[in-house]
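Removed: one protein chain of the complex. Kept in place: all other protein chains.
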Amino acid sequence: MPSVVASITVEDTPNDGGGAVTVRWEVSADELSGGVNRYVLYRSTSQDGAFEEVGDATSNATTFIDGSTEDGVSYYYKIVPLPKSMIGQPTPPAWVDAARTAGPVSSSAQWFDWRRINVLVGVLILCVFIIYYINQAKAGKKLFIRKIAGLEAVDEAVGRATEMGKKIYYIPGTQDMDNVQTIAGVTILGRVAELAAQYETYLQVPVSRSLVLVTAREIVKEAYSKAGRPDAFQEDQVHYLTDDQFGYAAGIDGMVVREKPATIFFMGAFYAESLILAETGNSIGAIQIAGTGMPSQLPFFVAACDYTLIGEELFAASAYLSREPKLLGSLKGQDMGKALILIAIIVGLLLETFGIWNFSRLFSVIQ
Amino acid sequence: MFWEHFAVWVAAFLTLGIYSFLYKDNPWYKLCESIFVGISAGYWFVTLFWDNIYGKFWVGVFPPTHVNELGESVRTAQPDYWLLVGAVLGLLMLLRLVPKIGWLSRWSLAFIVGATAGFYLINYFSSNVMRQVQDTIMPLFGSGFDASAYVIIGNIVVAVGTFTGLIYFFFSKEHRGAFGFSAKVGIFFLMVTFGASFGYTVMSRMSLLIGRIDFLLSDWLGLIR
Amino acid sequence: MRREIPLIITGLVGIVFVVQYFIPHWPFNRMNAWFSDWFSIVQACAIWLGALNLLKISLEKIARRKSDWGYAVVIIASFLLITIIGFVEGESFRDPGTRFTWLYDFVYTPLSSTMFAILAFFVASASYRAFRARNFEATLLLLAAFFVMMGRVPVGDALTAFMPEGWRLTDLATWIMNFPQTAGQRAIMIGIALGIVSTSLRIILGIERSHLGGD
Partner (left out) sequence: MSTRIKEILVVALVLVFCAIIYIGKVSGWMKGVTFSPAVSMIVIILLAASLAVILVLTIRGRLVGRRTVFVYVGIAVALPLFMSISQYIPISPEVRTLHDGLEDLQDGSKVLVSFDYDPPSAPELQPMAESFFRYCMDRDFKIVIMGLWPQGPLQANQAMEKVLEDPKYAAKNYQYGVDWVNLGFQTGNEFVIQRMGTDFRSMFATDYSGANYETLPIVKNVKNFSNVDYVFNLSAGYPGTVEWVQVAVDRYGVKLGAGNTAVQAPQCYPYLRSGQLIGILGGMNGAAEFEKLTGHEAKGTKFMLSQSFSHMIVIAFIIIGNVAFFMGGRKKNLSV
């Protein structure tokens, strides 16, 4: 029998939703010599009642979270170190009796997770910046926004399709409405559809998710009526193919080579299908404008499309295209957030490099 | 026996049909494409029905019962009535099919978009902004000035790259002068990133092709031992 | 009414979902799980709309004898085939040996694997066409791709075997991946996160509302 664990402490697991108790202990004296393979935890509702096994931990471990407690009930804990030879065999009751008891402890739920206070402060600062600049813009303050090449080209791309008398394709990604990139993608669709309606060019939107089908249809319809051509809108402009990533890619590839659209937009969340779509579009000589927040797919769009909105630019696109002051204000607020991050990085690097203060822990997100 | 041969031939026929697209669009590809669209749409249709509507909703609200040792029939789990909210949202969505009250589906959509916005706002802020900033801030020369030249140069590159890369994304300031120069350096870093990711991906994509060709040459034709 | 109520729902739900991150107490600790459950149910309901749309478009193609209408028949037939089999098989439709599994293994899998693998050809043609030393930026892209591609296969190491260990192509590729690549990824990731925060906030505040359509 390995020597018993010298000290155990128990506490209600802090910052949680209840139902859990944290048990901490010091490793058994036999740990170093390799005489311990696992620690087995026992629990009881009375100090000298029947102790039941609630879980085990590997050697070297010094904490265990028992996530099966009932809030408000008092518990006592024991911990028994086991050598390798005892694994899989019943633990002798004497070993359990010999172990120290810790407790009582009861679990409870908390109303605020204090470990996340830094996230709260950060989010609040950023949101305050954004809201402040939105209000500034609303009040009529002029805001400068730099040129974004990919978005400057939208007009030209739609215009070219008109000249050539060919279609425009708009691909809003392959993810569903529970992805902000898709939401950004369909928002941009609204602006593009308005342009297409003005230019009287046929815009086709094949989608791969039913919720996107519903949303995109509403958006395109609204855009057509905003452009003053509600009669030109056809329901089947927006149509569903399949939820399947590659089935969708196969379908669009076929449509692209057969109908040869003059312009293709890719805006939203993409996975591996990005290059399949963009290369096929490229092979028929379409103007292609892409935008995604998928870091792993950006290189392919950069290689195969004429213009690519990189990451954050995708989320700025709807504001940029709409030129609505309120939306542009939010971009300015975002930039202030960025400026603050840059300052934090410089200050932090200086403080840490010269060993003055561990600045980065301010940004630590709880384990 | 027949089905085994038939199966591998079907698979090979479809594989070659898709590859024929590389030559040009053709009836064989069109056939495979149509089968693919139909089969995959049906696959997800069936899967979502059994996994989500049946497996998640129905079983969740009406847990199956089983007979225990005492001969009593007991539920395997507590019914979760919260799932009914999901069913209501789903039914609102289906109202699309009724033109007059189709607009009610917007409530359901509004719920999804709101939840997504809230969830992503906080999740991306904590895991991308906080975490990445935390990782960027570090002692450049190692804690205790003991890092090797390799690591020091690397650390400086990461710091400069992250910094200038972020400058590139500034929208409300013209990229001119020193600021413009930093943004330019930022683009250089983005380009290296794209090149490197692309190069890395080549490997992944080639592996997929190796897998397919291995299927054709060994599973189908048995040319490779 | 048609616009206001959805806007209020979006705003309220959005705020609740931000707040839940900080509150471990019930019911906030259940929010994420609920949403994922609810969303999956909505998704499964909504796919009926998509499927009906696919069938409708295909049927129209057949009815109007549009070009290639024969393939629309194939789409409908294969959709119905797998759907009917899937429903007949019941909840254990995915078990080994069912007809559904047969279709999955010998029709669906080869098609999707092949479509995925067609990328191998496209990465090659895209690199052939796009990786040209047009200007300094394009040259950086080209060089990074070149070194990483060489460094990820043993042959790259063999070519630089004369260099001391730690200075070979593999090491260069690793260095590029670990440092400059990480820096670029990080800038992109932080930027995306800020963009998402701003977009989400605009949605919650109701400034960005085009996804809800018109009146």
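We just call them A, B and C in the order they show up, numbering each chain from 1.
In the analysis below, contacts are C-beta pairs under 8 Å (C-beta built on N, C-alpha and C of every residue); 3 or more make two chains touch, one makes a residue touch a chain.
Everything numeric here is computed off the predicted structure, so don't read it as measured data.
Put simply, the hidden chain is in touch with A, B, C once you look at the whole complex.
Although one chain is not drawn, the whole complex shows that of A:S225, A:S296 or A:N358 it is A:S296 that touches it. Looking at C:S58, C:T83, C:T170 or C:S200, the residue that reaches the missing chain in the full complex is C:T170. In the full complex, the hidden chain is touched by chain A at residues 19-20, 37, 40, 53-59, 61, 63-68, 84, 87, 246, 271-272, 283, 285, 295-296, 365-367. Against the chain not displayed here, chain B makes contact via residues 5, 9, 12, 20, 22-23, 26, 28, 47, 51-52, 55-56, 76-77, 123, 127, 131-132, 134-135, 196-197, 200-214, 217-218, 220-225. For chain C, the residues touching the chain absent from view are 32-33, 36-37, 40, 94, 96, 109, 112-113, 115-117, 120-121, 123-125, 127-129, 131-134, 142, 145-146, 149-150, 152-158, 168, 170, 174, 177-178, 181-182, 185-186, 189.
Here, only the chains that are shown with their structure count from here on.
The touch graph of the protein chains shown is complete. Farthest from chain B, judged by the mean position of CA atoms in each chain, is A.
As a whole-number value, the distance joining the C-alpha centres of chain A and chain B reads 11 Å.
The mean-CA centres of chain B and chain C are about 4 angstrom from one another, to the nearest whole unit. Across the assembly, chain B contributes 18, 21, 30, 32-33, 36-37, 39-41, 43-45, 48, 93, 96, 106, 109, 112-113, 115-117, 120-122, 124-127, 129, 133, 135-136, 159, 162, 166, 169, 190, 193-195, 197-198, 201 as residues in contact with two or more other chains. Residue positions of chain A touching 2 or more other chains, listed in rising order: 116, 119, 123, 126, 178, 180, 183, 211, 214-215, 218, 241-244, 246-247, 250, 258, 295, 298, 300, 302-303, 310-313, 316, 331, 334, 338, 341. Here chain B touches chain A in the complex through residues 18, 21, 24-25, 29-30, 32-33, 36-37, 39-41, 43-45, 48, 93, 96, 105-106, 109, 112-113, 115-117, 120-122, 124-127, 129-131, 133-141, 143-144, 159, 162-163, 166-167, 169-175, 190, 193-195, 197-198, 201, going by the rule given at the top. For chain C in complex with chain B, the residues that touch the partner chain are 2, 5-7, 9-18, 20-21, 30, 32, 34-35, 37-52, 54, 68, 71-72, 74-83, 86-87, 91, 93-94, 100, 102-124, 127, 131, 136-138, 140-149, 152-153, 173, 175-194, 196-197, 199-201, 203-204, 211-213. By the touch criterion given at the top, residues 18, 21-26, 29, 39, 42-43, 46-51, 53-54, 57, 60, 68, 111-112, 115-116, 118-119, 122-123, 125-127, 129-131, 141, 185, 188-192, 194-203, 205, 207-208, 210-214 of chain C touch chain A in their complex.
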